[in-house]
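Here the complex is missing a single protein chain, while all its other protein chains stay put.
So that you can tell them apart, the chains are marked A and B in the order they are listed, and the count of residues begins at 1 in each.
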Amino acid sequence: MSASAPLRQGTRLSAERVTFRFDGRDYTGQRGDSAASALWAAGVRLLNRSIKYRRPRAFLALGPEEPNALLTVGPDPACVPNVPAPQLLVAPGLELRSQNRWPSLRYDLAATLLGLGNSFWGAGFYYKTFMWPSWRTYEPLIRKLAGLGYAPGASTLPAVPVRHLVADVVIAGGGPAGLVAALGAARAGLSVVLLEREPVLGGELEFEAATIDGEPALAWVERTVTSLEGLGVVTLTSTALTTVGESLAIAHQQPAGMPGNDTLYRVHAPLFVNAMGAVERSIAFVDNDRPGVMLVGAAERLLARYGVAPGRAVVLFGNHDRLYAAARRLREARVPVLAIIDTRTVAESPLRPLLMADGVECLLGHTVTAALGSPELRAVTVAAIDAPTRTRRIPADALLVSGGWSPYVYAGLQSGGRPDYRAELAAFTAEDQPEWRLACGAAAGHTDLGAVIASAQAAGQQLAGRARHTGADFAATPIVLGADAPPALQPYFRSPADAADEKRQFVDLQNDVTVADLRQALAEGFIDIEHVKRYTTLGVGTEQGRTGGTLGAAVVAELRGLPPAEVGLSRSRGPFQPVPMQALIGHRTATELRPARRTALHELHAAAGGELELMGGWLRPRYYTANGASAAAACIVEAGRVRSSGGICDASTLGKIEIRGADAAAFIDRVYLGRPSSIAVGRSRYAVLLREDGMVLDDGLLLRVAADHFLATTSSSHLAHVLAHLEFHRDTAGAGRRVALTDVTEAWSVIVVAGPTSRTVLNEVLGGSGAAAVNRLSHMDVIDTTWGGFRVRVLRASFSGELAYEVHCQPAAAPLLWTRLAGSGLLPFGLEALDVLRVEKGYLTTSEITGQTTPQDLRMDRLVAAAPDSIGVALLGRPGLSDPERPILVGLHATDPAARFYGGAQLTETADSVHSIGYVTSSVYSPTLGRWVGLALVARRLAGNGTALVARDPIRDGDTAVSIVPAAHVDPRNERMKG
Amino acid sequence: MSELAPRYSAAALLRARFDRHFWGPLWRRATPRDAYDVVVVGGGGHGLATAFHLARDHGLKRVAVVERKVIGYGNVGRNTTIVRSNYLLPDNFHFYEDSLRRYENLSQTLNFNVMYSSRGVVDLANSDDEMVMYARRGNAMRLAGIDAELLDRDGLRRFMPELDPSLPRRYPIVGGLLQRRGGTVRHDAVAWGYARAAAALGVDIIEECEVTGLSTAAGSATGVETSRGAIRAERVVFAVAGHTGAIGRMLGIPLPVETHLLQAMVTEPIKPLVSTVVSYMYGHAEVYMSQSDRGGLVMGGVLDGFPSYTREPLWHRLEEVVQGAVALFPQVAGLRILRHWAGTNDQTMDGSPLVGRLGYDNVFLNGGWCYGGFKAIPASGAACATLVATGQAPDLIRSFAPERFAAGRMLDEKGAGPFPLRQ
Partner (left out) sequence: MSSFGCPFCGPRPLEEFSFHKTLPNVPGGAFEEVYLRSDDPTDSHEHWQHRYGCRAWLYVRRNPSTGRILEVRQLTGSAP
């Protein structure tokens, strides 16, 4: 349509003109037009090419099930591929591209080449060839040919809001059935959410010319919508049901038929009604994919919604009475209808004689055998079904075909639902429905408006009953007059064809699956419908077999000589309608993928140049940039400073669990090794707990605050696991359940104060009674005190090997305390330095506590011996756990003091051995010793001190000679920390 | 056997062009005979491969595969098609390397194009600590002669330009472990290729025949009871991933197995975008992704979360995988998820397989494949066939015997312990 063309009238259109681009040319439509209708109105007959044979295509259906007319929207790189043109609303400046063509849509090189090889290219072809010399030789080219739309190089889509709705019932489908069911349920006092995938309600009433309760159908729709609003029904248009389960439905709203302004709804409702109607299907005849061949319903919508005629010479073809009703409406709109080809031998439609009197040729017992013309339709050939070779030609630029309707059963085939073949529909309905799920209208197999509405009225009453709303105020069932007669369908799926021509009888248009492919699959032994689907790709396209699935199953049944009921329907998989990934992520992407926890000292770390990294869900400083440009450089400075004078480190992320109650002491003996109930009040102890299978789950400190009150610390990353583990054993333990477990991790900030000057500085900062308390602390003593009105707990314990304290304080006090400590000369050190200090001392982290190591592997035999009844100990006696080949913890250093070795190196006995006998768990450059030291797990038989091994690291640096040494590399007698 | 499909070759393809009846069925629909040397229960990848190797490598003439539904209905057609051998523990990587080598030549072995695509498998690392873990794994593989490379950010950019490792992400990407020979294989083709090759060697493939019990006499199995009558057998192999627990119940032998759902999903097809197989961990979640030859992005994540036989995937797990996919490749946000589906996995208590004798001297289990079954099929078939034919477990699978738990010789690749959801 040019800018001066007359305005069209249609239910969806406004008078505003809209200019958009398709394949580089400007077109003008009207606001409300879909890309399909605007282009068709403008005379564009070629919209796309198909995935496999690159056949020229326009549109078949005028809904989301459209298999052909998929366009790429927007320029590169942020394009959106495969958008169904019938759903896509035109907008000023919109840029659209056809897909699968080169150099142009009309002249595609690959189509020409593939045409030459056409007879090779059927189902299963790939499996028989392309293996010499290897598939990889051919794959890149085949990949470029395959794939529908353009690959996006970027996305500029905004975040999609997620909205939650709570209701008694969610009803999918806003056609006559959905409207009546919603009205019934709402009048009975139920809260209702009604979903409609189209921008307007009414469904097929948009073109079916009936009266309901004495009003024209569209006026009834309008009045009903007003009633629903009055009753508080939440109606969501342009919203497709994505998935539904017991008590939760997901729905996706996409107003313009393309991503950009989407909303995702989570509807919490205990009842669900499927009123999603039925999907019209085609009939297989030769070249039934030509542009101009479309479903009858598509043509009716094209005309009613957009005022576009399907063609200038129209032929209808099908197997039921609706052809005549459609033909009458087309003629009323002055669309020239030349002929109606009815496959049945009898047609009782009263419209038929009227149409014949108007000069429409009406053939019974005939079929369309082929579409002629290329690329677009010019004529069809028809023949009597009993004499298929005697064909004649009828010129036509539009062939409207209908092989019947398949109820939209997909929501009914989950949670125990079963497909049931209904001969009068030549399609399946869903039976064996659970209590929470109903279907009504065409989705339940009803084919005329009166029955559709009656079934919906009944569904409304059932809903009220299931929701136990009694005394509901039901209106009388709406009275329908003048609707299309029941279709009186006779099953017909494909017209006769020569074997060679079956290659052009399309069943699944999106995947170019033909009758020949189905026949070939059967011949090769793929008989089960699931096998046929996988071998031929029937029904695996973007429309998930909505248009081709039932047709394909029926053709398979015919080829096998079985009733369709025995062939069945291939298993359907959700979502019911494809949903963009952007709609499923909310804000959860990039840096918002998961929340990150921040300690009370976060801002101070950032201000001090802390390099923050996510560890165990927390953002923690690895090192401070003032101390070096890299972690490796800075950690040497920071660790060295702790040993020479002192430093502070934020250990707030340490897991902290309070264990309190009368049974607390007995309980910790059950879950921890080493009989920790013997810890005195005011003391603490290193503690280890095992998983049920005997592997070390975690280590930490147990503080006894009072007789019935312990505080357990855990590794940051093990907190969640340890807490659940403790709760489980509390709830099941014979040791008694009078134990309260409370995660107080975030109730206490923890500042580690370490180094020779730590006591002096801490005294100075705490002052007064706090200082006195600190002075009295022996190694592993703990004391509660106050500082500036805040509660403070000071524990003398060390993970660095230096004289050190853990100061637990209320988070509000932490920044000031940290600032004071730093101001008194204790500079911050990060996790890398902490790692250096602990490896120098041979202490463990998750690098050694891997979930694969036993307490014996980690040399905790003494703790095990003290606790024979603790969780996990019972399974430690298994022979494999003390096998001489099983690795045990050792210390390592590089034999040459100048050499380096890294964590993750494998250990072998000799430089040329490929037999690993262990690996390096951790390694650091020790500023104290001036050489690389580490920890390792090494086969027990080789774990003696002095053993020479090779740290083999082919993936990084190469090999380093190493020797086994005691794990405590620095101050093995702990004089520094106990002094 | 003459009615079966002829050997595929250029000449055959040419002949088929002029003879539409040229291709016969890939396998016969056999009816059960009275007795077999070996009855393999389960017509999935492992069962079919085991039968193929029994016939080809050990010359057994009377082998049957008995399948409850139709072949390839279970996990062999429901997985994300990834093949690799980048495991940490020697028992695992030796086995999976054997399998990968067999996959490299499987199209030739079976004369059926299974579309092995050595596009590379990359496991991304979030931190330097993870790089150390990958170095440990890569070093172990390299010592064993298996290809592995550690990539930093620049290496990642060169290998897969579609990924920008420097974008701001909650879980940053600092590098990754690459196995170039890893990649994808067309999953259904593996089942069909083995079925065709086995049938050509005389194996009976009996579909729609449910095994309901094991017949025994004097402490040995004598055959199986089925929905189509009793079948005598010298030896019985159960290869029913996803129903391994049910076999244990049938035989009265509790197994270290829990059945969980693993779902997979695919987007609409598009032109080439993701050139490799890539996996990305974020917290306790994971996404692994590749682009199929049809053009869809195939993705998977972690187990759905509790035992299930429904094969109905959970919605929130799909959302979780998609969140990771978009964090990884922001450019795919507008692509639509076409469908998601699930397979039932027989998860073991250490995440490694269970292959060995089961209760009787002549009954064997080939199962416990957890979520790694597809990549194991060729090696599993060959090794299990040797076990069944000779009575001796080959070295490759000796450590997979179910007795390992009682012996304290677990193969716990991830240190998760006897909790499948942590594996």
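Descriptive notes on the structure:
Following the convention adopted for this analysis, a residue touches a chain if its C-beta (ideal position, glycine included) is under 8 Å from a C-beta of that chain, and two chains touch if they have at least 3 such contacts.
Since the structure is predicted, the reported quantities are computational estimates derived from the model, not experimental observations.
Put simply, the missing chain touches A, B once the whole complex is considered. Interface note for the absent chain: among B:A5, B:L26, B:V257 or B:L318, the touching residue is B:V257. Shown as candidates are B:A30, B:L201 or B:L421; the residue that touches the absent chain is B:L421. When you scan A:V200, A:L248 or A:A666 for touch with the missing chain, the hit is A:L248. In the full complex, chain B touches the omitted chain through residues 244-246, 248-249, 254-259, 305-310, 312, 314-316, 349, 405-406, 418-419, 421. Taking the complete complex into account, residues 245-248, 415-416, 692-693, 724, 727-728, 731-734, 737, 874-875 of chain A touch the chain not shown.
In this section, only the chains that are shown with their structure count from here on.
Computed from the mean C-alpha positions, the centre of chain A lies at a distance of 22 Å from the centre of chain B. Across the complex, chain B is touched by residues 51, 77-78, 80-82, 119-120, 124, 126-131, 134-136, 139-140, 142-144, 146-155, 157, 243, 245, 248, 250, 259, 414-415, 499, 520, 523-528, 530-531, 534-535, 537, 540-542, 544, 573-575, 578-582, 584-585, 588-594, 596, 613-615, 617, 631, 691-693, 695, 847, 850-852, 875, 878-881, 883, 902-906, 908, 914-916, 919-920, 952-956 of chain A.
Listed in rising order, the residues of chain B touching chain A in the complex are 5, 8, 10, 12-13, 17, 20-21, 23-29, 69-70, 72-73, 77, 90, 107-108, 112-118, 126-129, 131-140, 142-145, 148-150, 167-172, 186, 188-189, 192-193, 267-273, 282-283, 291, 293-295, 310, 312-313, 315, 318-319, 322-327, 330-341, 349, 404, 406-410, 412, 414-418.
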